[in-house]
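Note that this complex is displayed minus one protein chain, with the remaining chains in position.
After this line comes subunit A, so read on.
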Amino acid sequence: MSVLPVLLLAVPLIGCLAVLGMRRAAVLVGVLTTGITFAIAVAIAFAVDYTRPGTHLVTDAPWIPPLGIRFHLGVDGVSVPLVVLTALLCFLSMIYVARREGTPERPHSFVSLVLLTEVGMLGTFTALDLLLFFVFFEVVLVPMYALIAGWGGAGRGPAARQFILYTLLGSGVLLVGLLVIYGHTSTLDMVELAGRDGAGMSRAVQVIAFVLVAGGLAVKVPMWPLHTWLPDAHSEAPTVGSVLLAGVLLKMGTYGLVRIAVPVLPEGALAVAPFLGAFGVIGIVYAALACLAQRDLKRLIAFSSVGHMGFVLLGIATLTPAGMNAALFANIAHGLITGLLFFLAGGMAERFGSTDMDRIGGGTLAVTPRLSVLLIIAAVASFGLPGLAGFWGEMLAMLAAFDPAAGLNRPLYLVFMVVAGLGALLTAAYFLVMLRRVVQGTSPRRQGVLDVTPVEYLAWAPLVVLVFVVGLWPGLVLVPTVDAVRFYLGGL
């Protein structure tokens, strides 16, 4: 029994309820709550001994016996980086909201919804019970829907509806898959299931369950061709919503694949992984081509997420420890970089009145030099410039595809690797095109546009610093995950 994971969920939940009654102080309480939560997350990161196998800081209590659900929480090297990332992005989002000009209408509802989302996200990453995972997975949906529908852009209604219906369809399929696993093994304990390496389930059952579980999660990832909800939702959401959507929500899908689908259903994974890889690399190229055609900054960033998650899928599809590590690393890097990109797009929108690249009109480097430099850093990090965070995950994923697990078709994976490489080139191309259209050139207008404010620095600087730190010292993320992947996915 450990207090830390429980506190990690209890603090934002209490904040979420407490904020409802407030008006003025709501944002301040939000900043405090997310700050404390972030501190707890950091404490967890330091409390775990990564060299020891198994899950740490475990809390395990019966909750609903007739359903078999246990309140079973715990962390290991796979989940700790994601927990810290989630808490950090929520904290920075709250700081961003706390700016005088950034406070939304009805701030108490807004803050409360963000905190509820945080509970769901952190719960998803710490749950060790299949159905508890599912419950937290679902908790995120309604508050995120409300954030988009209540505070989003012009097309928010349809975008929000599409988001929640699409993802609910995914979760329905996921639930069926999880219950198929439960039906054949009589346990919901993820750690125990992973240790069994699929014992008790025939190959046919494993394949069916894997298709259901991975199919449900693939909507969230999102995997091409199930990604169509994403561009609208990301571009219509308020800045903070986009940051959390891209930075954390997408990772719930890939985390589920690494935590549940692959270790619990090894034979199913072996059968289906080539399809995951294929859809992943198609997504990389498709997203790059789509990005080349975008005129809107937020939509471009949104589509770029589909491509980055394609690399994550490719890493997972190799079914090797190297591939899993690459996937987990790329997860974190994408969270940092895309979170930053959406913050900057939000800053652009506030200053130039639009995220349409033609309306911004180019030459922002002359008008708002600091903001533009940050945008350049984030963009080059996103297309994987060596020395920045985006480089390692994608390079390692391609490297893992060079040598996939035994039993997989190696020539096929070599094709994947080549296609992914081409996609990476295209990624660089569209980001450079974007920079040329937005940052460079001559500005048609305006003096007196405010550059980055101190509070914005406060919200963005940690991400910029981490993009450099993780890029120069990838061991910061890789060391905990490498051991955990070895222990947890021992069967690979």
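Keep in mind that, in the parts below, a residue touches a chain if its C-beta (ideal position, glycine included) is under 8 Å from a C-beta of that chain, and two chains touch if they have at least 3 such contacts; residues count from 1.
Just so it is clear, contacts and distances are computed from a predicted model.
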Legend entry - Name of the absent chain as recorded in UniProt (options "NADH-quinone oxidoreductase subunit N", "Phenylalanine--tRNA ligase alpha subunit", "FtsX-like permease family protein" or "Ferrous iron transport protein B"): "NADH-quinone oxidoreductase subunit N"
Legend entry - Residue in contact with the excluded chain [from A:175, A:367 or A:438]: A:175
Inset, instruction - May I ask which residue of A:27, A:41, A:131 or A:420 touches the chain that does not appear here? - result: A:131
Legend entry - Contacts of subunit A with the absent chain, listed as residue ranges: 64-67, 116, 120, 131, 134-135, 138-139, 141-142, 145-146, 149-150, 157, 161, 164-165, 168-169, 172-173, 175-176, 179-180, 182-183, 208
